[in-house]
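The other protein chains are all here in position, but one chain of the complex has been omitted.
Chain nomenclature is as follows: A, B and C, assigned in order of appearance, with residue numbering initiated at 1 for each chain independently.
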Amino acid sequence: MAGSSFGNLFRITTWGESHGKALGVVIDGCPAGLPLEAQDIQIFLDRRKPGKTAISTPRKEADEVEILSGVFEGKTTGTPISLLIPNTSQKSSDYSEIASYYRPGHADYTFDKKFGFRDYRGGGRSSARETAGRVAAGAIASKLLKELGITVMAYTKSIGPVHIDMSHFEKDAILSTATCMPDKTADEKASAYLKECMMNKDSSGGVVECVVTGMPAGIGDPVFDKLDANLSKAIMSIGAVKAVEIGDGFAVSTAKGSENNDAFTMHDQKVIKKTNHAGGVLGGISDGADIILRAHFKPTPSIFQKQETVNKSGENVEVEIKGRHDPVVVPRAVVVVECMTALTVLDACMANMSARLEYLTDFYHPSN
Amino acid sequence: MAGSSFGNLFRITTWGESHGKALGVVIDGCPAGLPLEAQDIQIFLDRRKPGKTAISTPRKEADEVEILSGVFEGKTTGTPISLLIPNTSQKSSDYSEIASYYRPGHADYTFDKKFGFRDYRGGGRSSARETAGRVAAGAIASKLLKELGITVMAYTKSIGPVHIDMSHFEKDAILSTATCMPDKTADEKASAYLKECMMNKDSSGGVVECVVTGMPAGIGDPVFDKLDANLSKAIMSIGAVKAVEIGDGFAVSTAKGSENNDAFTMHDQKVIKKTNHAGGVLGGISDGADIILRAHFKPTPSIFQKQETVNKSGENVEVEIKGRHDPVVVPRAVVVVECMTALTVLDACMANMSARLEYLTDFYHPSN
Amino acid sequence: MAGSSFGNLFRITTWGESHGKALGVVIDGCPAGLPLEAQDIQIFLDRRKPGKTAISTPRKEADEVEILSGVFEGKTTGTPISLLIPNTSQKSSDYSEIASYYRPGHADYTFDKKFGFRDYRGGGRSSARETAGRVAAGAIASKLLKELGITVMAYTKSIGPVHIDMSHFEKDAILSTATCMPDKTADEKASAYLKECMMNKDSSGGVVECVVTGMPAGIGDPVFDKLDANLSKAIMSIGAVKAVEIGDGFAVSTAKGSENNDAFTMHDQKVIKKTNHAGGVLGGISDGADIILRAHFKPTPSIFQKQETVNKSGENVEVEIKGRHDPVVVPRAVVVVECMTALTVLDACMANMSARLEYLTDFYHPSN
Partner (left out) sequence: MAGSSFGNLFRITTWGESHGKALGVVIDGCPAGLPLEAQDIQIFLDRRKPGKTAISTPRKEADEVEILSGVFEGKTTGTPISLLIPNTSQKSSDYSEIASYYRPGHADYTFDKKFGFRDYRGGGRSSARETAGRVAAGAIASKLLKELGITVMAYTKSIGPVHIDMSHFEKDAILSTATCMPDKTADEKASAYLKECMMNKDSSGGVVECVVTGMPAGIGDPVFDKLDANLSKAIMSIGAVKAVEIGDGFAVSTAKGSENNDAFTMHDQKVIKKTNHAGGVLGGISDGADIILRAHFKPTPSIFQKQETVNKSGENVEVEIKGRHDPVVVPRAVVVVECMTALTVLDACMANMSARLEYLTDFYHPSN
């Protein structure tokens, strides 16, 4: 209820501040029997680590995950999995100044209004470090989905004015480029653009796209818990996201029905759609086509230009933010989008298992 | 869990199909003591009624709400409020044909995949009539918010290529124009565009914008239950919405930090923001500025052109949908967006009341 | 959250006051495909009707249920089932006096303290009529459980000092005796005892026992959502219940481990227990034996003797309650206990379907 939990049947609860002792997540409802070791999670966490490239902050965060419970002899036991990521490199001294004023574009002011005060070290709970817990849990969700034949893949779609060209799509480039773009040419252009931003003490927004393949039809619920509604919440809950699209997304508002409708057709004795404007969801329920969504991220609010703001004494002041900040949040957010999508889809797959009486009778009376 | 409930403290559960006996909603957690009569709800329901204008279906739906519980001597009692809206004008014969095939852009196929069969009369539970329950509950949420000094107002922002001009904004026009546009010139152009769509047996998408004024700072939670995340789910759960924006929305992905950050400043001894690119939410918590969001609706999928699809026997077929269908869903969806926003904001306001120890001690020890 | 909903996957929301227009329940999450007609529900509702015997109030309540949604062509569709029971026989004039004071043993005072005022007609929401919604929903849960081979049966175990003799157990007597005792001799004694209570303007407490047969092992969760914990909440949420026992119940506190432990043994190549002191639950999870629970009901608080209390002006007063009141709540509560048990067990059975990875892979990849 206080908002640090997500999901119903596969339910995660994250905790931790940027400069506390550690961050972590508890996963309740993970099915028993999944082979799991720390390395399965670590490879996901490594994708959101800072300090890897010229366009990211030189901060070092070890982000090494430890499994504290819920796994026995290499397999999940069905009981809560507690994951812990110690905070190792934080120096609170870096942040002492920002205790006294409200950084534009950050949650400093709103946290004070909500809670009366705030842990100002590195943004506290509002730091992007909070997503480490999401990614750790999402790694497990992704591994489970893979067992069901479902794959989730996110990548950078655009940074500022630079868009990828889908005809150049190289999957491997997602992990190898500094921008997480699956198009090396676009990656170069975007990197150049970001360097220019950095020179100008400025930052850039961008777009992450995510595709779910192997999705069975029939997943999701008709009204408030539509699959796309839950995905929308999942994605919008990532700090810095200001818009979410499913399928054709905002283009639908200028489209006509004759363009937007996806025709059904038979293929290999299966019902498929000839196009996928809907992005894999009709009426809140998966239609068997790939699920496609996009998240629009705002530019990093921590810029090094002089900015106007207010201090805690209620005086107008000019400030210059210091420290180590990425000029764009998108590359490190790619894995976060992927993980939030995986968590949402898995939860819906689990909920779907009791949608029909025949599923229950098959389960409890397998011989009938 | 099966997705027909929304909200935590102010929790609604809707039920009903397009052509069943009735639709309705149960509201649990409405504070006691709110003056309430059917007419408070009816004026909201009347805004989503069809058949009022040349650009909407000539169907007649009485949509008269009855309060069955939770109100005593004109005031809410704190116990569940059950609202019932009888279905009066549905003729199931109109829809018998669509039982046999999957309408493109509709949930026919996905319902069959989820549940094994479907109530095909008028789309059953996936019909836009489902939103009647949301609107009835939202009317109560809006009335409560008004008591707190908070107002929610939605209007049509665009239909197809026709956008309103904010400099022509007339609030009264929202209720008086056929398109629910607050700009009479745009309304005329959009109406003409829609008539053209109808002549071409086609339909159009559009955008609804919603503004919350009087919002206190500090409402919402930091992580998964960010105010904008919950709003995003609320809006995306409305059938036909394919994208949601908060504040500058999509535009942030091509913006720079120096453009997107809102400077804080003092005004009348209060902290305000000089601009509102953020749309009233920072870090998931309201910042005291107006909350601004936009919903992108796809074109009505029921068009009268010949379309390709598949029938229940697994054969490719060509179909022509008949019946009475609006060429655009946006005007009738305006009040739905407004109501889903009100429900979300009210729930967050109620949750916020226990955010600080001092709130609890003030409440339980008023004399201290 | 405001407490009118119960269950997670099979979730019910009840509404309605004793003297409002109607009572009802919405069931969300009922699996699709269950044959269902009003009569399936009516037979359960008829079991809690008053006015059938000499030891119950002569009030007449028609309690005829109407299915408003969620059923199509005789089967549940997987969408919410809305059930409505009109209030037909209530005369508010009967109750006008009790508006002015707080009846001992009733919720008049506590409702006023919580909500600031109350619907005083017949107890409003705190009336036992509130259980009609539970029973209507429980009838559906029971029908579903029967499809899974699980049967729930409740009966009166004792009334005042009169206990049934289990060696006289006749199942049919549950429905045919006035007390719902499965022992006709005990029924006669209990009836005589109740008549004496009535003559003395007094009332009696009693015990309902409930047995679940056909229960698979492995249902329930280990920590807070133990099957017996959820059953305990379910039963204690019935008005007038003041104690709940599972298996040997209270007796365990004076027992020794050597007496209380149930030995496991092989039977027909299956693991069974030689005894069932545990009442079918070990560590919160069903063990395959019958689930056995007991609910202790307090005496009807509405007695016709002179009682001391306080009126709304804060004066000590003596009152004599009038009206039509059963001398014991137990016989009509039997079906309520049965229904709350069925709802709890079914919800746990549905949740269990995703407890293991192999269940998910079997479900989503049936060919593997």
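Basically, contacts are C-beta pairs under 8 Å (C-beta built on N, C-alpha and C of every residue); 3 or more make two chains touch, one makes a residue touch a chain.
Given the structure is predicted, the values throughout are model-derived calculations rather than measurements.
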Touching the absent chain when the full complex is considered, from A:23, A:211 or A:252: A:23
Residue numbers in chain B that touch the chain omitted from display: 1, 8-9, 29, 31-34, 76, 78-79, 144, 147-149, 216, 222, 349-351, 353-361, 363-365
Sites on chain C contacted by the missing partner chain, in the whole complex: 1-6, 8, 14, 102, 104-107, 109-111, 113-116, 125-126, 130, 158, 160-161, 197, 202-207, 216-226, 228-237, 239, 242-250, 252-266, 269, 271, 274, 278-279, 281-288, 296-303, 305, 307-310, 314-316, 351-352, 355-356, 358
Missing-chain contacts mapped onto chain A: 1-5, 8-9, 11, 13-17, 20-24, 26, 28-30, 32-33, 66, 68-70, 72, 75, 77-82, 84, 114-119, 121, 124-125
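As a working rule, only the chains that are shown with their structure count from here on.
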Identity of the chain that, by mean CA position, is farthest from chain B: C
Distance between the centres, which are taken as Cα means, of chain C and chain A, whole angstrom: 44
Rounded Å distance between chain B and chain C, as computed from the means of their C-alpha atoms: 38
Per-residue overlap in chain A, given as positions that touch at least 2 other chains: 1, 8, 216, 222, 351, 355-356, 358
